[in-house]
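Of the protein chains in this complex, one is absent; all others appear in place.
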Amino acid sequence: MSSSFTADEIMTIAASRMLRNGAVCFVGIGLPSTAANLARLTHAPDAVLVYESGPIGAKPPVLPLSIGDGNLAETADTVVSTPEIFRYWLQGGRIDVGFLGAAQLDRFANINTTVVGTYDKPKVRLPGAGGAPEISSSAKEVVIIVKQSKRTFVEKLDFVTSVGFLHGGDSRECAGLTGKGPVAIITDLCILHPDPVTREMKVASIHPRVSRDTISTNTGWSIQFADSCTETEPPSPQELQVLRDLKARTAAAHGAQGEAA
Amino acid sequence: MSSSFTADEIMTIAASRMLRNGAVCFVGIGLPSTAANLARLTHAPDAVLVYESGPIGAKPPVLPLSIGDGNLAETADTVVSTPEIFRYWLQGGRIDVGFLGAAQLDRFANINTTVVGTYDKPKVRLPGAGGAPEISSSAKEVVIIVKQSKRTFVEKLDFVTSVGFLHGGDSRECAGLTGKGPVAIITDLCILHPDPVTREMKVASIHPRVSRDTISTNTGWSIQFADSCTETEPPSPQELQVLRDLKARTAAAHGAQGEAA
Amino acid sequence: MAEWVSLAEAIAAGVRDGDTVAMEGFTHLIPFAAGHEIIRQKRRDLSLIRMTPDLIYDQLIGAGCAKKLTFSWGGNPGVGSLHRFRDAVENDWPAPLEIEERSHSDLANAYVTGAANLPFAVLRGYTGSDFARVNDRIRSITCPFTGEVLAATPSVRPDVAIIHAQKADWKGNVLLWGIIGVQKEAVLAAKTAIITVEERVRSLDAAPNACVLPSWVVTAVCEVPRGASPSYAHGYYERDNLFYRTWDQISRERDRFMCWLNQHVLETRDFSEYLKLQGDPHVQAVYQ
Partner (left out) sequence: MAEWVSLAEAIAAGVRDGDTVAMEGFTHLIPFAAGHEIIRQKRRDLSLIRMTPDLIYDQLIGAGCAKKLTFSWGGNPGVGSLHRFRDAVENDWPAPLEIEERSHSDLANAYVTGAANLPFAVLRGYTGSDFARVNDRIRSITCPFTGEVLAATPSVRPDVAIIHAQKADWKGNVLLWGIIGVQKEAVLAAKTAIITVEERVRSLDAAPNACVLPSWVVTAVCEVPRGASPSYAHGYYERDNLFYRTWDQISRERDRFMCWLNQHVLETRDFSEYLKLQGDPHVQAVYQ
């Protein structure tokens, strides 16, 4: 039983804690999928994992490498078509929590996964929207999981792919968006929650051994710390064990390729 | 081998002949279903029968009593949901021929299955539209099967449930309806086709042993006879045999109740 | 998460006077047991929705439970008229019945958009018909790309959806198959979903893309064997065609109908007693 853990591990574990038992979670591939499956294997055995490829209630024994791996279909309660997932289940208002990643985000947790640079002549062409715009707007809550750096946490987005709190304040509600929006950003350094009034994302909890200075240095805007800012509960031995076992099972199943997830 | 046949028999047989082999047919219950299944068992073995309850490619061994009998599902190539039938298959433009019945119709083959009398205080409340309005508008062709009488063939409909040629001429096309509309009405007395210009339904073929006078007497408007009006080809012994066998099998399977279909 | 309860409890908790209730099942899997329980519990002023009202709504209308009916085809399939429905529309008996009349295609689309949390459905329909004249909720909408004008109709969003299915597992996940009609959409369009099933099983053993409603979209699930009778449950029992024909006689006159309703529904304790009175030969095997 070791108390040492990596930045990636505490990020994943902190994200997994956001998922209540029994909650219905719309899961993106990569970190969101790892966190959601960790939650399912620890404190939230009845969490329902919905993947945009169609599986509802997936219980994959190892982490999927793609959003449509066979083990998602095999372990799901049912597999519906992709249009049905977006129409009846996401837009239909059946999703409690949407877990998202991000290439770039701003202080109001708006997300860019489209381009770096101008749209017509991009410096970097990113993959694009996928399911994120409608997850951001239709899920009852959104949790964003992303590594923190100046390149990712930017002052101004080159493109708004998926909305968080738009321009802050009540601009999200005024736009007619019904879901609560991003209730948390979980990074490898800290946890951010929206300020109740301005809706700017503020550091609410700092991971052990991380300094405020490190967080500020890795943020492209002058990041604020909540008055109530605390230290993140370190991973428990059980959380670490389950996460490491899951990663090891995944690597064994997929070979070295498994690392990509 | 007998050459005698009933008025019902020649009506059903004449209707069945309207279905080309390989055609995809949207089938209402009752006479349309009998005619479509007869076609499938005689000259059109590859006709595809689609029922609004969901079965596609049904091949029922006996006539169904309801639009959703189990033998339709069991013998179908696939069974889809009712919304899918109307959205992807009918509105999607996949239906060659819609077979319809009617409580009342007018000279332009517009159909009423809603009320006799006024809508708010009806003399007779009929079952209503069912799938007919969109079959009338979305099927490539429509064939109407109905017993001829003054009560059914009326000068003016109390309610237009499903459109034929509207006010005649090019009014159907002008309304933006894409299907060809009713290419034939098959009755127990004769076969009517639309006049190519006025689109009024005219008698094109008179069943054997039926007089023009009988047809006129059983029509609520001054019915016209096409210049080329001929006599309907009598049922062949094979057609009669297959129809009678089908009816007998149906009666045996369903008991006396089978008669209702 | 679905709770396993008795049908009487599910209706008592889930259906209130004045609710909008959709009971679906297209010829197959019609939730008759649930309909009887609503009559038994004397719910009133219900706004009923159903594509094909069928005997189940003829009974509810005749019993005085309904104030409104939204429907697209109201007949006794393969037999003829629904006499109680007609008596309500033509003669206001036992009470006036407001009707909202639509086509099958429209109502099927309206369940789809209800399930999809959209306020309206778009379809190619009604052109040239008299529907819009008598139903002011049939409107039009213009395509912002082609300029085409299409029909627009309001989505269906019932307070309660009630369906019957073949199986549910102990967690309350529900499986139905065969003619599945518009049941999934009805459940997903509604706030509350009550599902009766033929049997409770350890595991659904469903095919990969079968029609499954996960437990967490279901409010209550009730084991009611033969609960769709006189309609049928694929894989369990066949349609009681004779009852559909007999209904024509039972329902034609008010007195005979009321006598039947009292004896078979109001004075029976539950659906198993009803089935015994019907002389259902299988009732002993499925209810002990």
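A, B and C label the chains in the order they appear, each numbered from 1.
FYI, contacts are C-beta pairs under 8 Å (C-beta built on N, C-alpha and C of every residue); 3 or more make two chains touch, one makes a residue touch a chain.
Everything numeric in this text was worked out from a predicted model, so none of it was measured.
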| said: Let's see if you follow the contact definition: name the visible chains touching the chain that is missing. | reply: A, B, C
| field | Hidden partner chain, touching residue among B:4, B:78 or B:222 | value | B:78
| field | Contact partner of the left-out chain, one of C:4, C:93 or C:120 | value | C:120
| query | Residues of chain B in contact with the chain that isn't shown? | reply | 22, 24, 46, 48, 56-57, 73, 77-80, 87-88, 91-94, 138
| remark: Hidden partner sits against chain C at residues 117-120, 122-124, 137, 139-141, 143-146, 148, 150, 152, 154, 177-178, 180, 207-211, 234
| request: Spell out the interface residues on chain A facing the chain that's missing from view. | output: 29-30, 52-55, 65-70, 72-73, 79, 81-83, 85-87, 90-91, 110, 114, 119-125, 127-134, 137-138, 159-163, 166, 172, 175-177, 254-255, 257-258, 260-261
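Here is the rule we go by: only the chains that are shown with their structure count from here on.
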| field | Whole-Å gap separating chain A and chain C, where each centre is the average of the chain's CA atoms | value | 41
| message | Could you pull out the residues of chain C that touch at least 2 other chains? | response | 112, 184-185, 211
| task | Give me the residues of chain A that touch two or more other chains. | result | none
